[in-house]
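Shown here: the complex without one of its protein chains, the others still in place.
Chains: A and B, in written order; residue numbering restarts at 1 for each.
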Amino acid sequence: MIEANTPLLRLVRTFWPLIILSLALLIIVAIVDFTGDIILAQTLVEGLVRIVIVAALYIFIGNSGIISFGHIGFMMIGAYATAWQTCCPYTREMFMPGLPVYLLNNTHHFIPAILLGGLLAAVAALITGLAIMRLSGIAASIGTFALMMVFYSVYLRWSTWTSGASSVVGLPTTTTPWVGYVYAVITLAAAFLYSRSKWGLALRASRDDEVAARASGVNVFRQRLLAFVVSAFFCGMAGGLFGHFLGMLTVDSFHLSMTFITLSMLVLGGMQSLSGAVVGVVVLSFVIDVLRRLETGVGNFSIPTSSAEVFVGITIILILIFRPSGITGNAEIYWPFKADVSASAAMKRQS
Amino acid sequence: MDYIIQTVISALSFGSFYALGALGIGLLFSVLRLINFAHGDFITIGGFALIVPSSAVVATVLIGGFHPVLLVICVVAIVIIVALLSYFLVFQHVQNSSPATMMIVSFALGYTLQNIILMIYGGRPKAVNIFPELTGQVQISDGVSVQILQLVIIAVTWILLIALVLFLRRTKVGVQMRAAAEDFRMARMLGVNGKSVIALAFILSGLLAGIMALLFVTQTGVLTFRMGTPIMLFFFIATVIGGMGSLVGAVVGGYAVGIVSVVLAAVLPGDIRIFRDALVFLIVIIILLGRPQGLVLTKSAKDRV
Partner (left out) sequence: MLLSVDNITVHYSRLPALREVSVFVDEGEIVCIVGPNGAGKSTTLLSISGVLNPTSGDITFDGKRINGMSPEAVARAGISQVPEGRHVFTTLNVEENLRIGTSIRQDRSDIEKDFKKVLEIFPVLAERRKQAAGKLSGGEQQMLVIGRALLTSPRIMTIDEPSLGLAPNLVDRVYETLLELRKDRGLTLLIVEQSSERALKSADRLYVLRSGQMQLEGNVADLQDGEKVRQAYFGFEESTTDDDEVAF
């Protein structure tokens, strides 16, 4: 039996969900790295990028209770902003002739580039959020949806900067499993710290009872805006990672499907739990990967194409009918030792 | 002058089409607070119902070759069945969830339907030719000729609108439906059967989707598994602009979107015209901010949004 009195243990206990999630991912990454299977590694990187997106979605959706259909727009902004700095030095002018001279002639390292991409997404979120965060309920969700459509339509037509309907190819594929892991853990840590912060607490208070939260002095608009900007920042970074994973970008990939898949992952895991975000991504990514392999055929056996999509769609319908709180039931992973019941109870309350 | 008449007719026909679509969504929102993103896929299903299920490159018409009356009845019936099934299998079980959750469910349903179509029919566009005589031009005065189909769309829309108004005002179930749309719980406490009212809304919504499928396929002559999505987005805009839950609003919103997009296409200079869609969605956001309940104010919409 572990006695939970030492400061270190208390710290471990406080950060338990974060620690356990990071360790679990670490083990997965290490195993895949060890096997050296390239296809498996690709699935893994894609999953890690999705963890960044879904954890970022959790920051806003999980804490505010407002379902956003707009965050993939921020991901796209981050992705293209990164590409402007890192993509294909020899053909950049061909793909994106409208870029300013500085960007045409200079290539940044991808780490600061991704950071800047995230920042641009955050700025976009700040400006648009000033308006949209004033809405609440279904109007807010519709507003974010319209926002995604605005970003999408603009980028689709703004071909001198984005290559429009065709792709930008030749991004350095620098998002390795370990890079993905580092970003995933950073995002999880940020999401965890944010939701445990006084801002996260205030926002969740407004999620559970908006009137009561206002009455106790919470500026709901400002708290929502903060969460919106922070989550857009990480979505933007996820966009950068995504581009450097695929090595190419098309505007079309940042539309309804991506919105739906990432939201599905959050819903599947449990919208109001960070652990749920990770669980949702891992489970759904795994299932999709297995089904895709079956679609291409294993031995003589194969299933019809797009089975994976049909499966995802039906799963989400079933989850929302039978278990709207997701796999984790909207709770975080508890301190597994019996030592202190009050701590895990507190954790449960906070989630 | 001729150009103006042509533009007006084209705007009216676009507007009519969007109004029908917005009505299909508004009907469900008014009784269920559901924004049904699968509505576009109901239309897609109506289109694919015309041909023999197969992934072959060349489509073989089945229902599409029937006598016109039978053709219309079959397609509409199929879409209504799909709409009803989606109520009984899916939406009925989430009708107490928040509107945003239901929106995700409808996304999931649309995604599933699209991919089932993809699975059965394959991803390649298929040419289908129904009612070819409607795609011809008709002279309405010297130098002015318009596509017959545009006039048909306007006429069909108004026939359906009048029929719907008569139904909602003159029949017992119609009045019950209006009551349920305004105050669902109170209507049930007075003995109005909630389930049948919602089922009826799905039937009407399916009916509209089926007819729209026919109009749309006649116009484009092509079937693709994603064809419902882009038009659905415009119906959605029209519903939001008009005021969710208000049927009058849906029609007004539909015409507003149709007319605005035709006018924008006509007056905007070329390099801005390409951003038309972005502009339209921007207008949606602005309207949401100014009047979250939409342009046409209803009591129920005010309570709900």
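Just so it is clear, contacts are C-beta pairs under 8 Å (C-beta built on N, C-alpha and C of every residue); 3 or more make two chains touch, one makes a residue touch a chain.
What you see is a predicted model; the values in this text were computed from it and never measured.
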Neighbours of the unshown chain, displayed set only, are B
From B:H93, B:R188, B:R226 or B:R291, residue that would touch the chain that is not displayed: B:R188
Name, in rising order, the residues on subunit B that touch the hidden chain in the full complex. 172, 175-176, 178-179, 182-183, 185-194, 298-300
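Simple rule for what comes next: only the chains that are shown with their structure count from here on.
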From the C-alpha centre of subunit A to that of subunit B, how far is it in Å? 33
In the complex, subunit B touches subunit A at residues 33, 35, 90, 93-94, 97-101, 103-105, 107-109, 111-112, 114-116, 118-119, 229, 233, 237, 240, 244, 274-275, 277-278, 281-282, 284-285, 288-289, 292, 304-305
Where on subunit A is subunit B touching in the complex? 66-67, 69, 131-132, 134-135, 137-139, 141-143, 146-147, 149-150, 153-154, 157, 256-257, 260, 263-264, 267, 304-307, 309-310, 312-314, 316-317, 320-321, 324
